[in-house]
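Before I ask anything, here is the structure I am working with.
With one protein chain removed, the remaining protein chains of the complex are shown where they sit.
Entry: subunit A
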Amino acid sequence: MEWDGGQVYRSEQRLVAQAAESEWSMWRRRFVELVLHFRSGAASFVYRDQLVRNVNAGHRALYVELEDLQAFDEELSDALRDSPGEVLAQMEAAAAEVVIRLRIGDGTETVAAEPQPQSRVDAASIQVCILSQEHPHPIRELQAAQLDRLTRVAGIVTAASKVRAKARLVTLMCRHCGHRRVMQASAGFGGFAVPRACERASEAQCPLDPYMVLADESRFADWQTVKLQELPEAVPTGEVPRSLLLTLDRHLVDQVTPGERISAVGIFSTYAGYAARSGSGARAVVAGADALVAAVRAPYLRVVGVRPAEDRRDRHPTFTPEEEEEMARFSRLPHLYETLARSMAPELWGLDDPKRAILCQLFGGSRKHLPDGMRLRGDINVLLLGDPSTAKSQLLKFTERVAPVSVYTSGKGSSGAGLTASVIRDAASGEFHLEGGAMVLADGGVVCIDEFDKMRVADRVAIHEAMEQQTISIAKAGITTVLNSRAAVLAAANPLFGSFDDARGAAEQIDFASTILSRFDLIFVIKDVRDDERDRTIAQHVLALHQRVNRLRLQSSPGGSLDDASDAFTPTDAVLAGAASTGASMLNADGLVPLDKLRRYIAYVRRHCAPRLSPEAAELLRTAYVHIRQDVRSAADDAPVPVPITVRQLESMVRLTEALAKMRLSSTATAADAEEALRLFRVATIAASRSGAVPAGALEGGLSSEFLLEVQAAEASIRRRLTIGALLSEQRLLQDLARHHLSTAAIHKALQVMLGRHEVEWRRQRTALYRVR
């Protein structure tokens, strides 16, 4: 019994009331009842309270859960599902009625100041937003049967238009007699038609088409269109993702940003598409079939409620207190680093150090803001350089799944604009707007770029800025802006000739400019070592993977695998089990952290932890850096270094140290962290640098000063043979030079140096040399 309901009982006898009351006003009455009387628990009137709160805060919207509607009045929710447009209009009217009835907010303004009933309702109008938990309808299966029904879809927002004002109530004035009338424009893409004749039947005959629009007396509402693309996991293999146009209005405007995963409840409707309106394009195809063209309409979804997807990879995840407690306990586990490292792609054998590096990358260092406004990046970039079939791509795919925010692309398939941002001309309005590329979409996460070497140099250069400055600056088509792209880059590449050739030095085989190489904090050279023992182990591992049937059969359903037994996060689970008190509840039977929990943990740590170096760690890094510089300098006397060591690398060591501390949710990075960071750095970047420092001549026994002279002589004769702008086949050059009694080793060395200086360049698939300067 409602506390203010009064002791009056009523029943629907289905005799008189039904006939007297139109269907629409019945829905309105029922919704008023819902707002006033819906309870959860003993005395919490959810919607009444929400309405009062929102209206008092000047937020004229009411968010209704479809489940509650269902629980309160099943017929109303069924009606809403079947004819959402009309019922929703009634619901909004009902909400407005409640506002007036309860005299919420500044009642005097709404009731007294505006005498006309129409505008009174308008002033009190409330937007009713519907939220639902139902399973989303796949975008590609939205068909005509679904038209004009309430539907829930899920997807990624790929583009959002700017907010426009759409007229809701248009005031028209007769040019001739000054008669005014108010027209209501329909929602979504719907408009209104200006009547041709004056409504007032006056003695003065008004001419045809007398009305003009009075814009300043009309009422407008915010309006926006959004492009929603299918979720990547919902796209069938081998198909292109489809997208759907959404319209959002009033309070829903600017709720979503491109790149966000959302689920939207809306009314599936149609509008006369662009082609039909302009006509020309379609007519060219279907000649003389105007009628047909007019009948084909483009679908869109008029959104009535939107919420970020309750997806695992939430951009702004929320954590329950139980979950936080569990993670805090987990962070205190002994051997946490090893446990986490083992949980990285457990089905991949070996690659221990790359896995650890990627783990550091996932956690990231601390981002710093200097007092002068400068920002130092905390993201760690990793490059995997290796032979084919060394599971680089698998590792990338795993990283993409485990990172809270991530984008996966392949180097060959992505352009510079696709990675950064592009300016798109909106087909409908003709205006320009920006669409973020992979680096922008992955802001706050990881960009995985496979086949990095296959990328064109120009495209690769496009991400230079993003990798160090973490911004993307655009000055195109009248748009000048700076976008944030605080993403870590994980790239995988093959060496120059597909696989590493042991006979050649690494420097020859790494085809990257030092500018891009220095931006990677860690560079791993992964070689497919031929070693019987190792081969046997790997073969065994791979075959076991193929044999093992470690999944229970799934009958076309998402849940239900035995993974469920591992108890994904729910508040209930976090409390269960005595294991929870030790933090072991984050681990599965094999003592590994399951993927989803790892992802949650990473998301949590990234949000809540930003460690700083301890003095000891700083000291350690300082001495180490000086040493490394010295070593490299002495080694580099003889040959070009494939991987340069600069201040950037010092910063990367700092970031790695911080990332290692972050894993423990610790606020200071200790000397132990610094040592592990140094170790990683040594096995990765320094090793890569070293391996390249072995010059070709060294195979015959050391780089003597005679050899150096010979190299210089060779260089000089190459310059003589090859004038600037000349092109010569390599074979020919070698033959010529051999005649000058120069050793092949010296010639190769000289060529390498000149290539390094960009004095000469390869042409014709590395068969000919071209002198640039």
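The definition used in the following text is that a contact is a pair of C-beta atoms (placed from the backbone, for glycine too) under 8 Å apart; a residue touches a chain by one contact, two chains touch by 3 or more; residues count from 1.
Heads up, the rule we're going with is that contacts and distances are computed from a predicted model.
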Message = As a check of understanding, state which of "Cell division control protein 45", "BHLH domain-containing protein", "thioredoxin-dependent peroxiredoxin" or "Exosome complex component CSL4 C-terminal domain-containing protein" is the UniProt name of the chain not shown.
response = "Cell division control protein 45"
Message = Using the touch definition from the top, which of A:Leu66, A:Ala391 or A:Met467 touches the missing chain?
response = A:Leu66
Ask   = Which residue, A:Phe38, A:Phe189 or A:Tyr300, contacts the hidden chain when the whole complex is considered?
value = A:Phe38
Chain not shown: contacting residue from A:Glu23, A:Asp49 or A:Asp78 = A:Asp78
Key: Contact footprint on subunit A, counting only the chain that is left out   = 1, 38-42, 66-67, 70-72, 74-75, 78, 81-82, 132-135, 137, 141, 550, 552-557, 559-562, 564-567, 570-573, 575-578, 588-589
